[in-house]
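One protein chain omitted, others in place.
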Amino acid sequence: MSGLVAIPIIPGVNCEHDVAHAISLVGGESAFVHHMEATLPSGTQAVYIPGGFSYGDYLRAGAIARFAPIVAAIGRAAADGMPVLGVCNGFQILCEAGLLPGALARNVGLRFLCQDVHLRVETAGTPVTHRLKAGNVLRIPINHGEGCYTAPTETIDRLEAGNQVLLRYCRPDGTVDPDDRESNPNGSLRSIAGVTNEAGNVAGMMPHPERASESILGSVDGLPIVESLVKVSTTAGVA
Amino acid sequence: MSDTPTRHVTVTIRPKVGLRDPEGNAIEHALAALGWQGVTNVHVGRTVSFELPAGDDDTARSEAAEMCSRILANPVIEDFQIEVGGRGV
Partner (left out) sequence: MSEQHLHRQLGLTDAELAMYSVMWSEHCSYKSSRVHLGRLPSDGPQVVLGPGENAGVVDIGDGLGVVVRIESHNHPSYVEPYQGAATGVGGILRDILTMGARPTACFDSLRFGLPVEAPATAVAPSGDSGAADDETLRQRWLANGVVSGISGYGNAVGVPTVGGEILFDPTYAGNPLVNVMALGVMELEHLQRAQATGEGNIVLLIGASTGRDGIGGVSVLASSGFEAGDEEKRPSVQVGDPFEEKKLIEACLELFRSGLSVGAQDLGGAGLTCATSETAAGGSGGMDVDLDAVVLREQGMPAFEILTSESQERMLVVVEPGDLDAALDVCARWEAPACVVGRVTDSGRLRVRQGGDVVCDVPPASLAEGIRYDRPLARPARIDALTARDPSAELPVVTEATLREETSLLMTSPNLASAEWAYRQYDHQLFLNTVVRPGEGDAAVLRVMGTDKALAVALDGVGRYGRLDPRRGAALAVAEASRNVSAVGAVPIAAVDCMNFGNPEKPEVMWEFSEAVDGLTEACEALGVPIVGGNVSFYNETSGRDIDPTPIVGVVGLVDPLPGVPSGVGFEVLGDLVLVAGATGVDLGGSEWAWWNYGVVCGSPPAVDWPAERAHNAFLADVQRAGLARSVHDVSLGGVAVCLCECALAGGVGAVVDTTAWAPAISLSAALFSETSGRSVLSVPPGAAEAIEHLAQTHGVPIFRVGEVGGDSIFGIPLADLESAVTPRW
């Protein structure tokens, strides 16, 4: 059976209900956790940090939320190997907290973007991609103003060498072109849409898998990611 | 505590040198279009100003530097400058 997925509620996040809904669609169980809690609920086997605008995105997206007690608890659990997925603002928080490398800068076009993008799976077998294969192309919405993945060149080289690049923005046919604003709309370096930490158990991505969870909403391509996280505890030999 | 004099601190945070700055570029283009040709190196940052209890400028400066590295700036994408004593905005 699958374990409990904790969804931390930090003031200003807003995708928590959507995430809980998507988790229930794949038969998972989730629990909201208040940001002032210093520990995760007992039975927690994975964490899904939802998107939104924690603390209004004031100062920098995720900059204030990273100091919430629950984020410290997530950091400790992550160090012990617990799978953690941060989506959108959740990704920004993980970067600000130093749990993931790099930073999310303002979109190159300077405008907020809510639209579908195509993603190529770069690294399969992580706690959020073990139900996918490298090279799979997914159509999932983005929804952010600060999603341009940025890091020093050495860091990016190291991520690529260590299979830490999780997803890249791509064309519908899977080709990647970082200079193409159609397929890489926020201008992320080397079209990076998601990364993991060195151990592979902490993952962050700007696109929202929970928004691509039902055909009536336009796509179900996000479900394998949610399902990977939910069913990770039953899958042997991941990451 | 209440006897400690306060210092006025102004922190200017801007995109790291060499990093792409789309907002700065957009303003540079707009300035050129309005006739200010040749204006270069336009960058947009943030100013954070505050009063801080500190006995001297150096203490205030090192406190502010600590704040910058912990929360006010993101060293991956931002540089910062600290001014102590001057009037802020």
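Lettered A and B in written order, each chain numbered from 1.
Quick note on the criterion: a residue touches a chain if its C-beta (ideal position, glycine included) is under 8 Å from a C-beta of that chain, and two chains touch if they have at least 3 such contacts.
Please read these numbers as outputs of a predicted model, since none were measured by experiment.
Among the displayed chains, contact with the absent chain in the complete complex occurs for A. Screening A:H21, A:R139, A:R158 or A:R190 against the full complex identifies A:H21 as the residue touching the chain left out. Screening A:G12, A:P152 or A:P178 against the full complex identifies A:G12 as the residue touching the chain left out. Annotation for subunit A: contacts to the undisplayed chain at residues 11-12, 14-15, 17-18, 21-22, 34, 52-53, 55-58, 111-115, 141, 143, 145, 208, 210-211, 213-218.
Everything below uses one rule, namely that only the chains that are shown with their structure count from here on.
Centre to centre, using the average C-alpha position, subunit A and subunit B are separated by 30 Å. Within the complex, the subunit B residues that touch subunit A are 15, 19-20, 22-23, 26, 71-72, 74, 76-77. Put simply, subunit A touches subunit B in their complex at residues 59-60, 63-64, 67, 95-96, 102-103, 105-110, 150-152, 187.
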